[in-house]
Every structure is written in C-alpha cells, then in structure tokens.
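Just one protein chain is left out here, and the rest sit where they should.
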Amino acid sequence: MTTESSSAAGAAAIPAAPAAKRRDSLLWLLNARLAIGLSLITIFIVGSIVLPFFAPADPSLQATYLKNMPMSWEHLLGTNAIGQDIFWFLVFAIRNSLILGVLVGVGVTIISTAVGLSAGYIGGNYERVVMLVVDSFITIPLLPILIILGAVIRGNSSFLTVGAIIVVFGWAWGARTIRSMALSLREREFINMARFSGASTFAIITREIFPYVSAYMVVGFINTILFAVNTEATLAVIGLSKVEVPTLGSIIFWALNYNALFTGNYPWLVAPIVASILLFLGLFLTSTGFNAAFANKRGVA
Amino acid sequence: MIKLNDLKISYRIGNRVIEAVNGVTLTIPDGSIVGIAGESGCGKSTLMKAIYGDIQSPMSLSGGSIEYGMKGADGRAVTTETIRREWFKSISYIPQSSMNSLNPVIRIRDQFTDFPGTDSNKKRVLERARAYIGKLGLPAEAMDSYPHQLSGGMRQRVMIALATFFQPELIIADEPTTALDVVVQKEILLLLMEVQELMGNTILVVSHDMGVHYQVTHKMLIMYAGRVVEYGDTESVFADPQHAYTKMLIDSLPTIGDDSMRGVLASMAGAGGDRAYRVEPELIEVKPGHFMARPSVGVAA
Partner (left out) sequence: MTVILKTEGLNKVYRQGGLVRSRQIKALNDVNISVESDKPVVIAVVGESGSGKTTLAKTLLRLETPSSGRAIVYDTVVTGKGTALSKQQFLGLVQPIFQNPFEAFSRYRPVDAYLNETARRVGGMDGAQAEAAVAAALQSVGLKYEAVRGKYTNQFSGGELQRISVARALIPQPKLIVADEPVSMIDASRRMIIINLFKQLRDEAGRSFLYITHDLATAYYISDYVAVMNKGVVVEFGDARQVMGDPQHDYTKLLLSSIPTTKSRWRPRKVAA
C-alpha cells in the first residue's frame, strides 16, 4: 500500500480555501467594528481598574466638597448637590456597573450553556422537563418582577442581590438558543463517530459539541453584560437599587432627584449619560464585531 | 462551433490566486453531445461556468478567450461579455443538484413564464409548455404543482424542460443525474439524448461517472488540474485511451460480470502524488480526431 501525501489537497483546491496551517494567527478576528469596540471597552476597563487608586476620597461620602461647583481642574466635572465630586463618582460608578455586568454575564453564560447543551444533546424526557422550565422563565416579564422585588427589599438588599436576580431571569433565552444549536449538532456524523470511539455523554457534550457553540457564547456573554448594566441602571433610575452605591443608574437617579437640569448642573446628568452611551456602544460594537469575524471565518473555512 | 483559445480562469481566495482552468484550447463541434470527465477539482465546473458566461468575483477570466460562433439579436458576434443576453435563448445551463434550483414558492407553470424575453402572450407560452412537458414524460398535473410535490426525478425533468424549451443551440448540463437514483438516471439520460437528436443542438455533459459518458456522449474530453488531458470520439477514447490518467479512470470502473482486479492503476499513481498526471496545455493529434496532451516536464508518461 502506498502512502498518499497530503499535498493531494493542493491540486484539488477549487474553490475551497487552501489547506491552512491549523493555528492561523488571530488576524481573522480583526475588523473595524471590533477594533473600535474593543478600544472603547479597554479604555473603560483600564480606567475602572487604575483610576480608583488615585481617588482623593471615597466618592460616595456626602458633603465632601462644596456643592454645585462648576467644572475646574480640581473637580474635572464639578461637584453635585450632595457635595460629591462628579468625576470620581462616575469612575466608581462605571467600575461597579462593569463588575456587576461581568459577574452577571459569567453566571448567565455558565447556566444557559450547561442547561442548553445538556437539554439539546440528551433529549428525551430530560429535555422536555428542562425546556418547560426554560420556557416558563422566558415568559416571565423581567422588569415588573424586578420592580416588585426592588420595592419589597428596597435599600435593604446588597448591590449584588440585584445582580443575582438578573441572572435568575436572564439565563433562559440563551439556554433556548444553545439548545437548538445542540439539537442540530447532535445529528452530525462526528457525534456518532465519538460515540463509537467510546466517548461518554459528558465527553461528547464538552469536547464535540461545545466548540461549535463557543462562538455564540462569546457574543452572548457580551450581550449579557450590556443587558445587565442596562437593567441595573434602569432599576437605579427608578430608585429600586441600592442607590448609595455608585453605579451609572444611581448617578442619574440622584441627578434627577436633585433636579440637575433646573439647577443648571449639566455635567451631573450629561456625564453619566454620555458614559453609558459610550460603554454600550463599545459593548455592542465588540459583540457585532466578533459576530462578523466568526461569520467571515465560517464562510472561508 | 465554440472555440476556446488558451482559456484561463482563476479564483482569488484571500491573497492566493488559483488557476482553476489553466490554458484550454479546444473546438467544440456542433450537433453532438460532448462529455467532460474528470475528478473533483479538475476545473470542469469552472469551465462550464465560463462557457455559460457566469463569471463573477472571485472568479475571473485571466487569459484567453471564447468564441461562440453565434450572432446575437443585434447582429454582432456574441462574446463573453454579451453572452448573458443569450441565456435561455441560445444557451442554457442545468446546474448541479438543479432539482433544488426551482423556486419553491412558485408553481411550475409560473416558472416557465418567469423568464425574461418570453413571448408576451403568457397563455400561448403555457400551452406550448404543457404540450412540451408531456413529451418529456411528465404528467399534465406537474405544471400546476409546486416543486416539493414532485419527486427528484420529476423535478430534474422539469429543469430539462425549462432548459430546452426555447430550443437553445447549446445546453450545458453539470452533473445532471448525480443526485438521482440509477433507474431514474437512465430515463433522464435517454431523454437528453432524444432531445439532442430532435433539436440537433450541442449538449455539454459534465460527469464524474465514466459509464454515463460511454452511454451518452459522442465525444469526450478528460480534464486534469485545469487542463485537457485527452480529447476525441468516445468510442476511440474508451477503446484506446492514450493518456495515463484516462487509462486510470477507465481502470477504476468495476463492471458487473468482470472479475478482474480494478483500481490497480489508481493505487500505483498514489506513489507519485498528484503530479503524476500534469500536462502541457497543447493538444497533439495522436490518431485521427483523437488528441492527447503531452505530460509536463519531470513527469513519467
């Protein structure tokens, strides 16, 4: 028996992509969208980590400074009606919002992936029961529940309780999507191949199916951060979160409560809004940028 | 008569350029069925697309030309740029798996009248169409059905009807029966032969199945790595194959009743990799009407 060389692929390479070396550089990831998005997020993340070390005082303490000071070199965005420095409050706010967003993102992604993959692959009665639970959670309207919960435990809950609640109600959608991906993957031949190679169900889910789902997971993770920050901000603006803790939403809450617009203290209200918009823009661009890059890669491969 | 003059068609993938058709010079005679044989990646489908005039990015005509020997509606000779206007009139194309090319939400009868440049009197066209498909072995109800209501074989007959209805001078069929069962395949092939005898036009049939070529074609051309390796009357090519690649293809066909060892040449060829069959672009007449290309330098004959 002769040995075939793998250069056989070369002669017959029409119009499939040439047999590339496996670990191509990650250059395929880059596109304009992703670059801008990642830059924005990086600025926020780095700022959130580094800047707090330079804060002259705990920004959430009230009456630290004179009230309603205009923007100056000492107070980059001025001070607000409670006597806090707006700029430093904003920095901590962004940090807290991001921490919340990431924690919620991680929680949601782990739960929805585990549930979705197992339901999609194992099937049978397990799937039916699980999907019943998933569908119930999907249909529960998040905001009214959060408002009720917030009203009930207002101020008495920790900041992270809000996060936990968002996780509980946020994992269902992802689970459903991942489950349908697993369903279609289940039918593919390499799954049978793995079965006949002696792989256990757990091994098949993690080693065979998971890689195909990972692209969606990345995008889902980023979207969840967006969702979490957004929901928390919404709650805070209504006053249902722990508003003493600096978050993007709580700044807006206080600014509205103290009628920042009327008193002319524009930075107080405008700064968090601009920051929110930029953060969301960064997250959104990163998410769609990854999506576009993955789609491109699939097209060529 | 279609003349191909040193035709070169290439694909651009990323920053690589692949010469799918690498210098084909040939004259295709009128009024016969010409078979194009070769394995995947040899360039036969690309060549058909080029002749049909369906050249769009990332494919491009990188050298040579095609002379169609036809005159368009404006009285001038048809070229690669203007061949599009002749689609369905002088030239038609049956793509691979074309049974799936029918618009799934339109009834068959509407697909007939859908073509541009048809007789403006739709009723007349439909009457003629109904009569025509009867000749092709389709029941009258087929016209009023949706594609999914017909079997694969029937859909393929519809495609042939659509392709031949306007009596084009040239029909290009790319693997017209590959997806069909063998019993239906025979019926479709016989049908194509009858159509050709009736209309006296030229049909180019691409197939990887040498048996199909033997039954259906008058002349055959064998392609390898973008070039023509052998060309001549089908009888002659099968009875006395000249080039090693042709011999190997014929040797790889097991036949019922024949107990000899098959595929010997194929496994021997494996040793030289795929360079074993590379040829130069020029065809040399080795017997009357029977052409062969010279093996490239460094390759054993």
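As written, the chain order gives the labels A and B, with residue 1 at the start of each chain.
Please note the rule applied: contacts are C-beta pairs under 8 Å (C-beta built on N, C-alpha and C of every residue); 3 or more make two chains touch, one makes a residue touch a chain.
Note that the structure is predicted; figures quoted are calculated from it, not measured.
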Residue among B:R85, B:R107, B:R130 or B:H208 touching the omitted chain: B:H208
Over the whole complex, note the residues of chain B touching the chain we left out. 29-33, 39-40, 181-183, 185-186, 189-190, 193, 197, 200, 208-212, 214-216, 218-219, 233, 238, 248-250, 252-258, 261-263, 265-267, 269-270
For chain A, the residues touching the chain missing from this view: 1-6, 8-9, 12, 17, 19-20, 22, 188-190, 192-194, 196-199, 207-208, 211-212, 301
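By definition in this document, only the chains that are shown with their structure count from here on.
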Would you mind pulling out the distance in Å between where the CA atoms of chain A average out and where those of chain B do? 52
